[in-house]
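A single protein chain has been removed from this complex, and every other one stays in its place.
Per-chain residue numbering starts at 1, and chain names A, B and C are given in the order in which the chains are listed.
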Amino acid sequence: MRKDTAAGRVTPPFERLLIANRGEIAIRIIRACRELGIESVAVYSDADVDALHVQAADRAVRIGPASPAESYLSIPAILDAARRSGAQAIHPGYGFLSENATFARAVEQAGIAFVGPPPATLASLGDKLAARRSAVAAGVPVVPGLLVPLEDPATVDLGEVGFPAMLKAAAGGGGRGMRQVDGPDEVAAALETARREAISAFGDGTVYVERLVAPARHVEVQLLGDRHGALVCLGERDCSVQRRHQKLVEESPSPAVTPEIRAAMFDSARRIAATVEFHNAATVEFLLDRDGEHYFLEMNTRLQVEHGVTELVTGVDMVAWQIRIAAGERLGRDVVDIVPHGHAIEVRLYAEDPWDAFRPVSGAVGAWRMPDGPGVRVDAGVVADTELPPEYDPLLAKLLVLADDRPAAIARLRRALDETLIGGLQTDLGFHRWLVDQPSFVSGAYDTDLIGDHWGSGPAPTSDRLELASAAAVGARVTSPPPPPQRAAADSAWGRLARREAIRR
Amino acid sequence: MRKDTAAGRVTPPFERLLIANRGEIAIRIIRACRELGIESVAVYSDADVDALHVQAADRAVRIGPASPAESYLSIPAILDAARRSGAQAIHPGYGFLSENATFARAVEQAGIAFVGPPPATLASLGDKLAARRSAVAAGVPVVPGLLVPLEDPATVDLGEVGFPAMLKAAAGGGGRGMRQVDGPDEVAAALETARREAISAFGDGTVYVERLVAPARHVEVQLLGDRHGALVCLGERDCSVQRRHQKLVEESPSPAVTPEIRAAMFDSARRIAATVEFHNAATVEFLLDRDGEHYFLEMNTRLQVEHGVTELVTGVDMVAWQIRIAAGERLGRDVVDIVPHGHAIEVRLYAEDPWDAFRPVSGAVGAWRMPDGPGVRVDAGVVADTELPPEYDPLLAKLLVLADDRPAAIARLRRALDETLIGGLQTDLGFHRWLVDQPSFVSGAYDTDLIGDHWGSGPAPTSDRLELASAAAVGARVTSPPPPPQRAAADSAWGRLARREAIRR
Amino acid sequence: MSDLEVVIDGQSVEPSDGWTFAWIDEAHGVAQLSRDETRATLLVEGSGSAWVVTVDGRRLPAMVRTWRERTLAEAEVASHASAGPLNINASLPGLVVAVDVAEGAEVAAGQSLLTIEAMKMQNEVRAPRAGRIASVAVAVGQTVTKGILLLRLD
Partner (left out) sequence: MSDLEVVIDGQSVEPSDGWTFAWIDEAHGVAQLSRDETRATLLVEGSGSAWVVTVDGRRLPAMVRTWRERTLAEAEVASHASAGPLNINASLPGLVVAVDVAEGAEVAAGQSLLTIEAMKMQNEVRAPRAGRIASVAVAVGQTVTKGILLLRLD
């Protein structure tokens, strides 16, 4: 059936699909719809009226004001938009409502297909704490820590967990609602902040605690399963380059994963999946310590930001398959028997300042030149002159490369970064350019401490670069008209006289 | 060594390489240099001072005035630029001097590596007529026709060739210097034009004649060989969508090529290569008739415009390998044993008018929005607001897609074309958008007559599209300030009076 | 809008109703039309009453005029003598590589008059109507810019 669909002949999996998301991932899903012959429906808040994902979709429906709670996180608003537009399916993307079991249930009760795992699975795995418990039950190694929520820190003894420890939101993901505590006296304050972030990000303030495993690598296994029992591990992704416990760079395969480690992680991943009724796409995240031991962290029952890395090495269109699986299709043998080829790396282009603790910045994009050519893929959510609403995640685009092997992929990434120009606001482009020449990254022997150990607060510009910048600034000033001296023009008698003279001639 | 090179560690194949070309192919070669750690030197004529390939290179050297004969076709100018910039190698790209044996010889005599086959090979195969003779000698089927140059048509009997026949430039390529003749009376005029084009394009007016084999498919085999005897056929490309005997669309694999046909064509290609001392990249072009019989046309001893199609299905970086082969490297086993995966299609984006016999247009690009996302590659030679010098080929960019199979590739291409916006001048984008829904193309059962048989002079806009256009034009007029009414402002006393009044207030 | 007349590629076309127009990148003529939930991004380049709209990849001239502007324009056209010799100008810049006719020659409609090479292509200039060559303004080997007079037809 797929062939026919692709050729634009027969009925696609759905006639119309609503994307309950924004930015680059909404555009990614719109593209999959286009290629499957499905009409795409975008939703937008008042802050996104001119957003690129709204331009890209076949249809667009307003869902509310800028505040996420009243728009992209509003279950009634999204369901209403789906009904009004006559969508037969909803793809939640990542973040927002993507792992919200209540939402998934409401979607299915409305007779609309939810593109993702079953609601019950979201519920049991969405609770990271419950997931930890079932992992233990399934004989999968987990990070040492408590298996119950962290209540009033005063009454809890973290001694048994040990310091440093990590506080994590049970409903967490994307590094939000996470705080490191290095001693007992820090617990109260950290718990407070973690709860606050957790509530604002997920509407649930439940927090638990794990021992901090560091230095370690963050490696995750991509699962894809259909509704007929077929389940495939589409290789792993190494996501160890992080700041604020959020991923900045991902690659596949992982330089730290041997065939033995891979086999063990795949086994653990399948065990976790077996604890629930599973289909569609999910990711099992592990910590990998220096001895090659892996520890279950959590299972994300949704599409990951970094799914493109897996698409490049496997050739599998994961988003298209998510939709086809939701329509009841079976995974093809070509997918189940897939053998990854080559090496892929993704860098995330964020509006943030690596020289100021990677603090997010808002504003508007100015110049926007993305690389292309062989082995380069860009998934962007903005174009030149796009305004960034401060309400949402500052991810501008994802730059991905594919090459024969890791060294060639790094060389290609360096080339692509050198072609990239982003103006208007500070981004992490410079960090990535530094990274591709950073010895521990180039060698592959890096871990989650890479940024703390090697970037610190970032390198200072070299004197020759400063001289270049100086030449550029002088050139710019000399070749640009000075800003209009309005005072003189508008008010002074001389200005008026001059104009009158001009008219007489 | 490649790994180290890619990781930016050890000495690259060359320190500095000069690109004797312009536009998208110059940029393609610059990218390969970047990834190999080679410093790139661009050359430019006075018409290309602001060209994108000049911006993209590490260095740039002026080689002369706009006229190709005095710049990109001037052997002394190019050699001088290479010496001045200290380049150790020259990549000629395609067209211009790429198949010029005199140039290749001069380059090597200057102690500079020529990125291409040996000069003697260019000489023997560059003469399409001599190549026909050696093909016959090697037992490779050729198109029926004369084996000697066409002199004064009056003295030659074309009867034995038969009509319709094709006049071709012996030094030809890219469809230039080619003319179809349907009867004896047309020969003289056609020969005149063909010679004129041949002289202006290649500096050699020798013309020969073949019987016209039509309907047929144009299928070519990609060869890559090192200096140590390794030779690989990197699959075939189907280039049957043509206008003016020039390719517009290429795909791999060919929908018309069975394993048996492929084996036979590969055998012929290897036989042709065996008639000469061969290394680096070349393409053997065949006509494939309805019975699956192939006929040797010519061998192009250079990189092809459409090489990206092969790069997508094989994962082999052909331009990087050309350079590494020129430096004496051996083809890796991974290349020699390559098995193509998936299906790739390329469409060429030209500044030309498909509704006016695909006539080339000049001017400046306005808006420029290229597609990206999964499975899409763009090799572009322009950006927004780029001026097109009328002296050169009007190729703006190549848009390529890769997917699991042909239907998926067509669906992806349709999606990518829908994302593409080019303003400022007429392009063939609309033709390509029509093509991906054209039944004989979608079915794969098309031949070199597709455009003549199905496009004709192009479809007229539908009434609903016209109404949309009308709404857009009205919206544009209503939302834009009218152009300054200069007459009124500059000349009429009323205008002067009005301004004086304004100043008094 | 109703007081505006739209002529696209020579034919008068009523805009379809209900569309909302908004510029996405006015400098480059990128605009969006939306109606209810549906929307379309397209190119509209030009100014004043003269626009070029790109539809399905084809650039179509679109004249948007008030009735007053139309009347004025028609009056202006009328004021010029529409008879007399016909100037044939270069439709693209390039090099004159052949001149097939001489002054005084009688030519038939569609007959090849001369050849301009541009973008490496031979572009024939043919007679738009039958007539006599009043004058030839260019010679072989001459470079011509777009719009330059090539020859005049009586």
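A few notes on this one:
Everything that follows uses one rule, which is that a residue touches a chain if its C-beta (ideal position, glycine included) is under 8 Å from a C-beta of that chain, and two chains touch if they have at least 3 such contacts.
Here the structure is a predicted model, which is why all the values come from computation and not from measurement.
Taking every chain of the complex into account, the omitted one touches A, B. The omitted chain makes contact with just one of the residues B:58, B:186, B:387 or B:405: B:58.
Listed residues A:110, A:138, A:264 or A:384: the one in touch with the omitted chain is A:384. When the missing chain is restored to the complex, the residue among A:149, A:360 or A:444 that touches it is A:360. Touch with the chain omitted from the figure is made, among A:292, A:430 or A:444, by A:430.
Seen from chain A, the chain kept out of the figure touches residues 176, 193, 196-197, 200-201, 244, 355, 359-362, 366-369, 384, 390, 392-394, 421, 423-434, 458-459, 461, 464-480, 482-483. Of the residues in chain B, those that touch the hidden partner chain are 41, 50, 54-55, 57-61, 84-85, 384-385.
Rule of thumb we're sticking to: only the chains that are shown with their structure count from here on.
If you average the Cα atoms of chain B and of chain C, the two centres end up 29 Å apart. If each chain is reduced to the centroid of its CA atoms, chain A and chain B end up 38 Å from each other. Among all residues of chain C, those that touch two or more other chains are 22, 25, 41.
Multi-chain contact residues, meaning those touching two or more other chains, occur in chain B at positions 369.
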